[in-house]
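The structure appears right after this line, and notes come after that.
Of the protein chains in this complex, all but one are displayed in their positions.
As written, the chain order gives the labels A, B, C and D, with residue 1 at the start of each chain.
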Amino acid sequence: MSDPILELSAVHTDIAQYHILQGVDLTVPRGGVTMLLGRNGVGKTTTLRTIIGHWQARSGSLRFNGTDITSMPTPARARAGIGFVPEDMGIFSDLTVEENMILAAASGPLDPARMQWIFRAFPPLKTFWRAEAGNLSGGQKQMLSIARAMAEERKLYLIDEPTKGLAPAIISTMASALRDLKAKGASILLVEQNFAVAKALGDTAAVMDDGRIVWAGEMAELASDAALQDRLMGLSMEAH
Amino acid sequence: DEIRIAHVYGKTGALEAYAAQSHNGLMLGLEYATGGTMEINGDKIVVIEKDTQIKPDIGKAVLAEAYGDDEVDIAVGPVSSGVALAMLPVAQEYEKILIVEPAVADSITGENWNRYIFRTGRNSSQDAISNAVALGGEGVTIATLAQDYAFGRDGVAAFREALESSGAKIAHEEYVPTDTTDFTAAAERIFNAMEGIEGEKKLFIIWAGGGNPMGKINAMDPSRFGIEIATGGNILAALKAYKELPGMEGATYYYYEIPKNPVNDWLVKEHMDRFGSPPDFFTAGGMAAGIAVVEAIKKAGSTDTEALITAMEGMEWETPKGTMRFRKEDHQALQSMYHFRTEVQEGKDYGVPVLVREIGIDDMDIPIRN
Amino acid sequence: MTQMLLETDGLTVRFGGHVAVDAVSCGFRAGELTAIVGPNGAGKTTYFNLISGQITVSAGTVRLMGEDVTRDPVATRCHKGLGRAFQLTNLFPDLTVLENVRLVIQARRKMGFNLFSMAASHTKLSAAAMAVLERVRLQDLAEQKVSALSHGNQRKLEVAILIALEPAVYMFDEPTAGMSVDEAPVVLDLIAELKADTERTILLVEHKMDVIRSLADRIIVLHNGALAADGDPATVMASDVVQEAYMGRDLADV
Amino acid sequence: MLMNLISGDRPRSLVLTILLLGILAALALAPFLFPGVRSLETAARICIFIVLVASYDLLLGYSGIVSFAHTMFFGLGAYGVALASTHMGRGFDALIVGTLAGAFAAAILALLIGLFSLRVRAIFFAMITLAVASAVAVLVSQLSGFTGGEDGLNYSIPRELTPAFKLGKLFGVTINGKLLNYYLVFFASLALFLLMLRIVNSPFGRVLKAIRENDFRAEAIGYRVVLYRTLATCLSAAVAALAGSLFAIWLRYVGPATTLSFEIMLDILLMVVIGGMGTMYGAVIGTTIFVLAQNYLQNLMGVAAGATEGLPLIPQLLDPDRWLLWLGVLFILSVYFFPTGIVGRLRAEN
């Protein structure tokens, strides 16, 4: 196996006076989809924000694609090839959909072929191309947020709960878009509450509790072991 | 013991430049009148400075402090009329003398006056009336331009009143907001009003502060309509704008080359020596106040307020502007003004006001309004 | 037939030329839970906004217990019994969790213009607020600032606020989005509890089919702003419009 | 009892408690502790500005409304007293009529402004209030026959409140009308301050905070935002007018520069921010520090300039005439070092 695209070791992160991440060790293998799972408030979002650099790790190290990024500023991390879809979607609501996308393509103009691919996955973006992004529906905003990360080729995508608020039809097109990304060689770190999606997409998984990774392994192993799920994440995933 | 004098004036704030002149003048005046000893009858003069920040409430407070805590005998100042008006009752309350210099509002020695107030500075009426005397004459038609607030309107009113007897008449009065920067509209209105009139036509401008209406209206070529611009004197820096207006006439309060008397000669020489520049408007005023203080104390023989008032009423003394006299009725210092014409002179980067005629105390009928 | 608790009649709104909600006429009875489904951008949230008054209608009327409330301001409608939780979390971020709920109860008791008493002396309000927090299991976080809450807990607080309002019409807009699998049931059980109250009606926007299946008495489908289907869950779910426009392909074959 | 008086709003910091008690004691005993014209002048100004700043904080800190018209209301109160005293003649009846009329007019004007323009965006509301305030200032200057124009008005207040009214001596301090006047100002200010403390700690105050945080949501849980904001504006305006009346009674002079100028507006803003927005106690601390600085910075600098004489440039920068420079630095530093105000800072250290 080649070296992992992303490697966190013993990462501690504080938010104000709270000690939130308490020694996270996490690897994302190159070219795969890694699911980051866990209950509400265990630190999943904080982990992603630490990786992109919105929170600074107090100690521990982060390696991305062979280089140490622990003390890099956020823009440098992004330019090194990390795409980010935040939990709150991070839409620029006063800008139009088009302007949001133009900004997303940081290194040049939008690539028409890529746009065609994005429009196929998220048709409403085409319909509302010139509309103010703040007026989009909740699901449409979520689409835009994912589309923005896809506007340019990245080596690693950090995606925080992308399916919340999406209709089933869109979830399925989004899932296949993510698989397209993987097919193009990108790696993905995905936080997800929808276990069906997690099961369908994940190659490997890591489960968090209380600011630590409490389990890591193959997704298939987790998916097939209801007792393990119950232990790690409370209720059985299949319960509802 | 000591003779304590407070100089209460706007050291900081928008009028800072005037304040410095006024203070230098006051100190020079004290020095001149005491022959350099800074003592009167063996008592040392101590000058305490107080900053009004050109705020009336602060002015009131620091004047009260000067009279109450610092126990000064006489206070001098301030620069701004608004501050002066707020200070007047304090003098009355503490029953001490306040010599107003150089604030100009008529009401200081007019309706708001009390018997503890003297003023060495000129008032707006003196300005307006001297200009009327300088500009008026049979067959002259005048338009006025002034700022639209009490001072501007009062100034024009006094000017109009004084003009009546000279045979000149006012064709148009234009008032614009105090902070006007664009005078195109005002000029158009004035031109339209004056266009059809025959004879000598003048536009008299009363303006306080920046904005330079003379230059801007002059740039619109009023001579097309046979209109000449006229205005009063100003501080040296402002005379730069007069360079574009050679031949312009008006009346001024002071220009250092005009008065011919020993006090002024001393002032000009000392000022040049110490500061490397000629004395300006407010230097002359400050000096007049300084000399007045010394003369009054000498004459009264003490710093007792009642004695001082008695001594000062009707007192005549020498200043850089010649003899001044505190009028008994309202304690306003009567003084000469100067009718001037602007000339462009080699080596000076401003328009030089050259004396046409001294307008003496008796040439002006300054109304008593208290 | 029981009287309609809430009715919309030809409810329409246009944004520029875009007709986001297109002449929707529909009634909701007390004691019923109606699920509103539809693709993203179908107009579900906008429909809620029209009912609760956040945006003004272009045409049509909203009637609450027979009374026309179309022109009432938001706050007035709230007092009359239209309660609303938001799809995108919308709270008082710098206040504590408890204060968020306490304010709701204070509003319900119309004590807002009480100028000269001490808020701290109204202990009943705090107790009532605490009781609501217990129902959504946020009692341990009562003194936390909302901005320090994780996303999932903020969603729960959003639900708590609606419950504290005790409205006649509950409007939930994707209450469980982003809630983890062990937390979502708490909220769903709560909604089931509310359903037991036959005086009230519940409107629920959801994209999760299992949730709808377990809770809904009736489903209406919005599509491109218009009412596309209305009926009992089984029939509607099986209909073409839902299958094509909404479900797309089944997740199973992702 | 004490808790009731301060409406249960504890200072929540030992240092803050000590500071507040210190300020209260100093103001209460000012005429005896610091005899002299200047210090009494300063103490009275602190009392009045505490009320003014607190009333502004009700608007800014608690309701999140940025208004630049606060000095206008302050001016209304002051002119109320001045005009009543000018036209009705010297007397307590004039003071009462002027005060009430000023407060009433302020509330009405606030109501109009509020109903008209509280709906626009916050930043534009700020600009509209700035515009209205400057229009009023222009009006005052234009109606010089009535208002005294730029010169303002001098008038007399009842003799019992002036230094001419002498009662004797106590602890070596002359008891006269001026002293009575000071205590009138002091107790009125104290009462108004406690009233506002009560208001911000009432259920109404809580709603204001909620509206400041998220007006959209406040409306959605049943609060008529416009009504609350308008009422807050009116209350704040009325209290500011009362402070203005006290100022007029104390100063016996009103003019545009003392009551209406934008400069005072900025001073108020700074006092609120230095003290800490959204904490009534911040008004006390901020005002005290600022007024003291305003009054004594120049003296301090004179000393400093003298001490550094001989050094290059420094004495020039420390020249008392450059006190505004340091005031500007104070503006900057206070925001830098006290982003949450002094009160916020003190509380955080607990």
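In this text, contacts are C-beta pairs under 8 Å (C-beta built on N, C-alpha and C of every residue); 3 or more make two chains touch, one makes a residue touch a chain.
Convention: contacts and distances are computed from a predicted model.
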UniProt protein name of the chain not shown, from "Amino acid/amide ABC transporter membrane protein 1 (HAAT family)", "Cysteine desulfurase IscS", "Hydrogenase maturation factor" or "Molybdenum transport system permease": "Amino acid/amide ABC transporter membrane protein 1 (HAAT family)"
Missing chain: touched chains present in the view: A, B, C, D
Of A:His12, A:Arg30, A:His54 or A:Arg212, the one touching the omitted chain in the full complex: A:His54
Residue of B:Pro177, B:Gly247 or B:Pro262 touching the missing chain in the full complex: B:Pro177
Contact residue for the chain not shown (choose from B:Thr37, B:Ser165 or B:Asn192): B:Asn192
Footprint left on chain D by the chain that the document does not show: 60, 66, 119-124, 126-128, 130-131, 134-135, 138, 142, 266, 269-270, 273, 277, 316-317, 322, 324-325, 327-332, 334-336, 339
Chain B residues touching the omitted chain (full complex): 14, 16-17, 20, 148, 174-177, 179-182, 184-186, 188-189, 192, 210-212, 215-216, 219-221, 224, 237-241, 243-244, 350
Absent-chain interface as seen on chain A, which is shown: 52-54, 73-75, 78-79, 84, 86, 90-95, 99-100, 102-104, 106-107, 117, 120-124, 127, 148, 169-170, 172-173, 176-177, 180
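Going forward, only the chains that are shown with their structure count from here on.
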Between the pairs C-D and A-C, the one where more C-beta pairs touch: A-C
Distance from the mean Cα position of chain C to that of chain B, given in whole angstrom: 75
Euclidean distance of C-alpha centroids - chain C vs chain D, Å: 45
Chain A and chain C, separation of their C-alpha mean positions in angstrom: 28
Contacts with 2+ other chains: residues of chain D: none
Per-residue multi-chain contacts in chain A, two or more chains: none
Topology of the chain contact graph, where touching chains are joined (line, ring, star, complete, other): line
All pairs of touching chains, each written as two labels joined by a dash: A-C, B-D, C-D
Chain C residues within the chain A interface of the complex: 15, 38-42, 44-46, 87-88, 148-153, 173-174, 177-185, 188, 207, 209-211, 214, 245-251, 254
Of all residues in chain D, those that touch chain C in their complex: 4, 7-8, 198-199, 201-207, 209-210, 213-214, 216-225, 228, 231
Footprint of chain C on chain A - complex, ascending: 15-16, 18, 38-41, 45, 87-88, 124, 128, 135-140, 142-143, 161, 164-173, 175-176, 193, 195-197, 200-201, 233-235, 237, 239-240
